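A single protein chain has been omitted; all remaining protein chains appear in their positions.
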Amino acid sequence: MNAQNLSAVTTTITVPTPELAWIPLLPLAAFIIILLFGRRAARLSAWLSVAALASSGMVVLAIAGGVFRGARLILSWPWLSLADPRWSLGLSVDGLSWLMLFIVTVIGTMIQLYSIGYMHEDPRFSRFFAYLSLFCASMLGLVLADHFVLLYACWELVGLCSYLLISFWFEKPAAAAAGRKAFLTTRVGDTGLFVGILLLAWTAGELRLSELGTIRTFLAPQLGLLTAISLLIFLGAVGKSAQVPLHVWLPDAMEGPTPVSALIHAATMVAAGVYLVARTLPLFTAESLQVVLAVGLVTHLAAGTVALTMTDIKRVLAYSTVSQLGLMMTALGLGAMSAAIFHLYTHAFFKALLFLGAGSVIHATRQQDLGQLGGLRRAMPWTAAVFFIGALAMGGAAPLSGFWSKDAILLAARQANPLLLWLLLSGAVMTTSYIFRLYFLCFEGQTHHAGGHPHESPRIMVGPLMVLAVGAAAAGFAGSPFLQNRFFHLLGDAHAHEGIDLPMLLWSSAALLAGVGLAWVVGVTRRNLLPEALRPLGHTLYVWASNKYYVDEAYDRAIIQPFLRLTGRLDRFDQTVVDGAVNGAAAAGWQVSQWKAWIDQHLVDRAVNGVAQTVRGLGAVLRGVQTGIVQQYLLVLVVSVVLLSVAIHR
Amino acid sequence: MSVIFGFFALLILVSACWVVTLRNLFRAALSLGLVLLGVAAVFILLEAEFLAFVQILVYVGAILTLVVFAIMLTAKLQPAPSIPAFRHQLPAAAASLGFFALLTSVTSSLPALAPAQELVTLASLGQQLVTTLVLPFEVISLIFVAAMVGAIVLAAPRATPPKR
Partner (left out) sequence: MPVHALLLLSNALFCLGVFGMLTRRNAIGLLLALELILNAAALNFVLYSRVFGAVHAQAFALFIIALAACEAVVGLAIILSLSRSAKTILADDVNLLKG
């Protein structure tokens, strides 16, 4: 299936639906209300935020009927009195955006509920919920937007909120630095997206997302231009979705509170990039799809190896997100939009579950180093159980959600190139083994925790975990043959495979088992499986991966340090050359004025002083009125205007 | 329409009162932000979206930020709480109320005209700015340059003359 087919499907009936405006406005209203009045009623503001997002979710469910019948719901209003429909901003919902709305509202509500328990001791409790509301509102707006300008505005809002939330504990220097890094790194991508939008406006003059098919046919003769535009848009997605080489911000973003990490990783921030590419897929040419595929594949495999070596519970999950996003990008690069979005949808459930489970562990033990954790299954049975379900779903165990979505991608890969299938299968082994390594090190084995008795988290945190666990287990059925592949039909993908592909089932189960085995043997019992000859090579690879392939160091050396050196040099140039020239000119001018001053004093002043004496005598008389206080002048002015006009009126 | 208008009018008036009566200057500046946003909303109600845009971008985005900066920079110079923040309140209130009565007596005698059929489009606004209104436009840019030069001269630290 290629891009042209996709755009053909979207030409369907449109239904005006004013209710759409409520979806982003409710959380936005919650944000404003909490910002203004939240400090007095912290608890109430949290519930308000949850209620607003849940009500948005209700609206999303209420409009489901039309979407499932294949209609496109729209709401548009003219803007800037230009009498040109191309600039009418609007909202629009089709299958793709409806799914994203569903993910954001459901996962977002669960995460907000959980945060009530997680953040209950924080002094800026209500502020946190205000930011969460704004985050969800801007993500909903991004998904609803039918116009590149509106989408870009929401895109930047999402970036802003991620900055605010990642550096929420800004007293910690690491958190402040992480927020800054996230903002600056995604900014690189945002600039690409912005230039892409400008280029699109300049060449096609049409920025409505519902007209992408028209744009494609209009620009089809200029293939190079189309490639450039789509690659610039993809650059934005690379920044937001943390793809190589702009992935460096996501692992650092772990400095934020854990629910924020869950929200960023599952429902809002990083999903935006994948959504953008999926939405603008009609604009992508074969060449740019190759780039998407390459970037996605490199990200998937490289981040997977890094995740295997990390020792911080949240960093493992962070790199696993980078890796899974790479998998989605790979699917998009193959043109398999529905498979990518399906994986985004299941990933949202199990990744939110895993993050919140990890948060529960951190909340109970105040510890996130894997070396310090272990045997928590006895103390936290519920957390362990849901984490296990999440790990299974992520590994792709047969009827759980991850299985269906990963299979869809593997099938697309097999159609494209058998080599790709093997690469993705090795990626799947890695996925399973890092997530089970995490599970084993956290919940199984010896109990050794430094200080304090770990305990099960409060009910308000376990409840959302349960719901998400059910979701992680069952969400995949939407795209399974048991429900007639309904998921794929919603995305307008009529070519969805029917029935279960048995060889693929066997291969992915083998990958799962291999991954779990590797995790136990290498990760937990720490046995070196490599033959003697390969051990030095393996060690080097391990060191490289555990240092994240030195990407941060390379950036520091190639970009940051030269930049600092350049500014230093410019500063010296300024001080010596520019200032020297200016000072020299000033000195010359000063000398000339010295001569003039002599003439002035001896000839001109005499004449002037005589005049001045006369004026001073007069001025002394009037001086009393001038107090020098401007406000008194103003008072006199106002009073006299009033009196004068009354007098004239008479 | 009238309900929305009433809401924003109330917002503008209440926060304008805060602007002139709040002791804490920082809060007064934030209330000014509310006034500006309210005025922008009224602009939208009057179908001048572009102006509303400019109002928010320039006023709230730039000018208000500048003011807040100044408040923070001069925070150390804030007078002690014992010194009153206001003066001559009674005569000032009398004068401004009188002025208000005067203005209102003038404006209430104006006829209530129906709005024009055609809207002011952004395209025509842009066209006017570079044709019939090009002189005021250039004057404004001249004022901008003058203001910038003046601001730099005023705010720059005093330079010591070169020694001979």
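The first chain written gets the first letter, and so on, giving A and B; residue counts start at 1 in each chain.
Everything that follows uses one rule, which is that contacts are C-beta pairs under 8 Å (C-beta built on N, C-alpha and C of every residue); 3 or more make two chains touch, one makes a residue touch a chain.
It should be emphasised that the depicted structure is a prediction, and the values quoted were computed from it without experimental measurement.
Participant: Tell me which stretches of chain B touch the chain missing from the display.
Facilitator: Residues in contact with the chain left out: 2, 5, 9, 12-13, 16-17, 19-20, 25, 28-29, 32, 35-36, 39, 42-43, 46-48, 50-51, 54-55, 58-59, 62-63, 66-67, 69-71, 73-74, 77-79, 83-89, 91-93, 95-97, 99-100, 103-104, 107-108, 110, 112-120, 124-125, 128-129, 132-133, 136, 140, 143-144, 146-148, 150-152, 154-155, 157.
Participant: Just checking the interface: what residues of chain A touch the absent partner chain?
Facilitator: Listed in rising order, the touching residues are 619, 622-623, 625-631, 634-635, 638.
Convention: only the chains that are shown with their structure count from here on.
Participant: Roughly how far is chain A from chain B, centre to centre by C-alpha average, rounded to an integer in Å?
Facilitator: Each chain's C-alpha centroid was found; their separation is 36 Å.
Participant: Help me check something: in the complex, which residues belonging to chain A touch chain B?
Facilitator: 79-83, 583, 586-587, 590, 631, 635, 638-639, 641-642, 645-646
Participant: Could you pull out which chain B residues touch chain A in their complex?
Facilitator: For this pair, the touching residues of chain B are 47, 49-50, 53, 87-88, 91-92, 95-96, 98-99, 102, 119-123, 161-162, 164.
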